[in-house]
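I'd like to ask you about the structure that follows.
For this depiction, one protein chain was excluded, whereas all remaining protein chains were kept in their positions.
Residue numbering begins at 1 within each chain, and the chains themselves are lettered A, B, C, D and E in the order written.
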Amino acid sequence: MSSNITILLVIFALLCDVMASDPDPIQDYCIPNPKFGAIRTPLHTILPCKNSSEATTDDFIFSGMKVAGNFSDMGIAAISVNPTVFPGINTLGMSFVRADLKVGGINPPHFHPRATEISHVVKGSVYSGFVDSTNRVFARVIEQGEVMVFPRGLVHFQMNVGKKPATIFGSFNSQNPGSQRIPSAIFGSGINDELLEKAFGLSPKQIGTMRRRFDPKSMS
Amino acid sequence: MSSNITILLVIFALLCDVMASDPDPIQDYCIPNPKFGAIRTPLHTILPCKNSSEATTDDFIFSGMKVAGNFSDMGIAAISVNPTVFPGINTLGMSFVRADLKVGGINPPHFHPRATEISHVVKGSVYSGFVDSTNRVFARVIEQGEVMVFPRGLVHFQMNVGKKPATIFGSFNSQNPGSQRIPSAIFGSGINDELLEKAFGLSPKQIGTMRRRFDPKSMS
Amino acid sequence: MSSNITILLVIFALLCDVMASDPDPIQDYCIPNPKFGAIRTPLHTILPCKNSSEATTDDFIFSGMKVAGNFSDMGIAAISVNPTVFPGINTLGMSFVRADLKVGGINPPHFHPRATEISHVVKGSVYSGFVDSTNRVFARVIEQGEVMVFPRGLVHFQMNVGKKPATIFGSFNSQNPGSQRIPSAIFGSGINDELLEKAFGLSPKQIGTMRRRFDPKSMS
Amino acid sequence: MSSNITILLVIFALLCDVMASDPDPIQDYCIPNPKFGAIRTPLHTILPCKNSSEATTDDFIFSGMKVAGNFSDMGIAAISVNPTVFPGINTLGMSFVRADLKVGGINPPHFHPRATEISHVVKGSVYSGFVDSTNRVFARVIEQGEVMVFPRGLVHFQMNVGKKPATIFGSFNSQNPGSQRIPSAIFGSGINDELLEKAFGLSPKQIGTMRRRFDPKSMS
Amino acid sequence: MSSNITILLVIFALLCDVMASDPDPIQDYCIPNPKFGAIRTPLHTILPCKNSSEATTDDFIFSGMKVAGNFSDMGIAAISVNPTVFPGINTLGMSFVRADLKVGGINPPHFHPRATEISHVVKGSVYSGFVDSTNRVFARVIEQGEVMVFPRGLVHFQMNVGKKPATIFGSFNSQNPGSQRIPSAIFGSGINDELLEKAFGLSPKQIGTMRRRFDPKSMS
Partner (left out) sequence: MSSNITILLVIFALLCDVMASDPDPIQDYCIPNPKFGAIRTPLHTILPCKNSSEATTDDFIFSGMKVAGNFSDMGIAAISVNPTVFPGINTLGMSFVRADLKVGGINPPHFHPRATEISHVVKGSVYSGFVDSTNRVFARVIEQGEVMVFPRGLVHFQMNVGKKPATIFGSFNSQNPGSQRIPSAIFGSGINDELLEKAFGLSPKQIGTMRRRFDPKSMS
């Protein structure tokens, strides 16, 4: 019997990955079933889909971002909403994020490998921008009610330059846009020292300082 | 020379249509050029693209929805933001809308043939819902800060059931989602009377009443 | 053992949904296996895929629409052919329908959220048309051997205006185009009465009449 | 002025090619404009698009295949319907073909590089089949009212084995599926003789015979 | 218990097929798990996916084509690299092949139904070409360091015309491009004799000879 369980775990692992694409949907929706959601394996937590007749209105409504999330050292609190926390968007090709910035808080340079972002300033004054493939920066302060677009896969960033907290609502055209935050992706991931020294023109000592700063073990 | 102009108009007409798809982009962005935007023809107003070195930060920022638009008889004011008014999103596969609803105002049943919608209630209490392919309705009142998803191509609707005006920010995973508003698409478009009578079980007189109500000539 | 069965049901539920997309295929074909097809669960009937070496010629041929299906009150008999009944088209991005119309029979206004339709009149005279996003109707009678296209996601309709039964063959560029029939989606789904009254300009009594007419419990 | 014309021709040539893709549409439809259709250049005949307000019902209806086309030596008459002859399907991701086969007539082995085909036998008895990537053939005789699917990019073929003419309606999930007919693509295209001898195990003389048989200059 | 196993096998069969598409990825990667890889069934060998935290560097590196593979009678040795042998490319939309050709060796006319090929001559002189939809051949000898492109779905071929062995590296924009080799697909698959005689203008005896030459039972 235990080998059978093992095989099932394998299936679960596979299924999770199979759900990893943003093609045109071929059904109305596909809601992962929270009842079965507590199936924990050494590898994955699985959220199988509901039968459509068991779908409820609440499956299509997300109520978990009425207030700001927890703030990091950078002064940013981000609530990323993907199918894991909002079942109703599964397979529909969209997701979103609420980001709150303390006064002076930043959203460091990062990019989303799989989506364009529409960034709507719900409250506050936010220096916002992105860099294109020719290393040109497009950035300025935008105010409440304004919207900036960050084209797919390009590095972008934000900073609250107002005198009050800021709130941003960002939406994506992928259910899992992914994210690479440059400082930690570069200096906190373990890329070869010599290569980083040459790439950034930094001394071994400087690279060491950067490494310690972005060491994932020392970060929350 | 005039035949030459004619040919150019033909080209313009074609170009407009050629821009009508949401594939993966193969460049960072493509901003229609507002300088040349005033090229009006009998057929089209054309907005050719800028050279990327002439793109400016403002091309990627939309400031035209800080306040509500003009309200219709239904008590709704919608500002649809597509590449015509926000050049920076051209070819990036997304667009968005600001909708304000007076107390009791409605967004009548409609659907977007080419996009899923993420609907974020920025202010107010809004009865929101959609109907799936099996004619089940998923609807309830959602409050400020809540989000509802309307799967691609399914009929949905909204009504301000609160005591104050409501504001909604909707985003789409197409640069041109399209929209068919059911009452006017069915009764204001000129579909054969007999067919409508049979489809809805209405008398010729009742159909006539509906026709006059949704006659496009008598609507703003 | 029973918990094991439960887990399997979960897997089945998930698998069904995972098959819900129309991307480019990455294999020749994928035929659901009718041998295992009788696996009925409380949630789904599952048709797992055959090994390609077990595929047979008959898997790629559909013989179930040589004659008309059962007629509804509207005078239409539709046989929708999707991967559930025709395994061979699974993952190939197409499906089709045979619709027969009695004299005077109608196919009421409806749309397919996920496909364009090519409608080929095999027999008879059929008033056919669709409505575009600007509420213009494109409709006229077409005869045997003529073809009309209904663009993706737009409302369309048909009525047999000839003196003999009519037969139509419609093909779709999705294996599951979906369908929303306007009268029942709007009046038979349970959308809030007040919203419908405002949207259509009907009295509460009139809405009540429409509701009873399209009550799913009283329909076949 | 003549250099200006040259530039326009260049534009036309480019535009034709730009229309060469099957992505999701981002508008309702895009009808090439037959009024301007007579623009003939040394390179192309251009059919620019209509303004949507000038589209007519007839643009969406194809009436040119009520009767069979002209028969070739192989006993087949095919009418391929693409946006050039049926403007309304432009950008909608579908096209179709009517093929008539004389008694004993064949549709030689061929494949469509860019589409799956749904083949509906409207009349007659047709031996139909395809070959998969492992060189297995799936073929048998299908009768009036039956449908066979030919998966995208796989070699398929048909032969009228009945005692009466046969008519087939094939639909594709691309507006331009393309076609390579094996005998002429291999022996009528000018592939190096030595390579063909080795590939098929034929003598130089036999290859010469095949070449003459499928020489494009001697074929209609 | 044994029926349970049967059901699991069915699931495995389905899972394999579910992985058969090249949409945009919605995760960084999805590596089939070699630990569980030895799950052999009567139908399939299954390679479930790893948890991303268990992915290793070696999963993303392929070392199995440092030397040529085994040569066939045609003088070609091809190592096709797809997710089965190189787990790291699973879901990423690419795959590749190393082909070595003896002096005079050929890669017979074939096509890939689901991919364009970029063919890079790493060593040697190779006559290379393809045929387009109008039966035009594009072919000539290319040398070390040159690259030829074979558009998706079009018949192409290669022959080593140099005095030394040749090595080619081909890459594809699908994780499973598929392949149909014309001689064996046509003459070794069991297509009806009469149809082949008519299609190629060959006698029954000649067809018989071709059949025996490409009989899959007599080939390795």
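Assume contacts are C-beta pairs under 8 Å (C-beta built on N, C-alpha and C of every residue); 3 or more make two chains touch, one makes a residue touch a chain.
Keep in mind that this is a model prediction, so the values were computed, not measured.
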Contact set of the excluded chain (shown chains only): A, B, D, E
Contact with the hidden chain (one of E:R152, E:R181 or E:K198): E:R152
Sites on chain D contacted by the missing partner chain, in the whole complex: 4, 7-8, 10-11, 13-23, 43-44, 113-114, 174-176, 178
Contact footprint on chain E, counting only the chain that is left out: 25, 28-29, 52-53, 55-63, 65-67, 81, 86, 88-89, 92-94, 96, 116, 118, 120, 122, 128-130, 132-134, 136, 138-140, 142-149, 151-152, 154, 169, 171, 173
Touch list for chain A against the chain that is not drawn: 74, 104, 106, 108-109, 111-114, 127, 129, 131, 133, 135-137, 139, 151-155, 157, 159, 178-192, 194-196, 198-201, 210, 213, 216
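As a working rule, only the chains that are shown with their structure count from here on.
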Touching both chain A and chain B (chains): C
Set of chains whose contacts include both chain E and chain C: A, D
Length of the shortest touching-chain route, chain A through to chain D: 2
Taking each chain's C-alpha mean as its centre, the one farthest from chain A: D
For chain A placed onto chain E, the superposition rotation in degrees, Cα atoms, nearest 5: 120
Distance from chain E to chain D - Cα centre to Cα centre, in angstrom: 26
Between chain A and chain C, centroid-to-centroid distance (C-alpha), Å: 37
Per-residue overlap in chain E, given as positions that touch at least 2 other chains: 4, 11, 15, 18-19, 21, 23-24, 113-114, 178
Contacting chain pairs - touch in the sense defined above: A-B, A-C, A-E, B-C, B-D, C-D, C-E, D-E
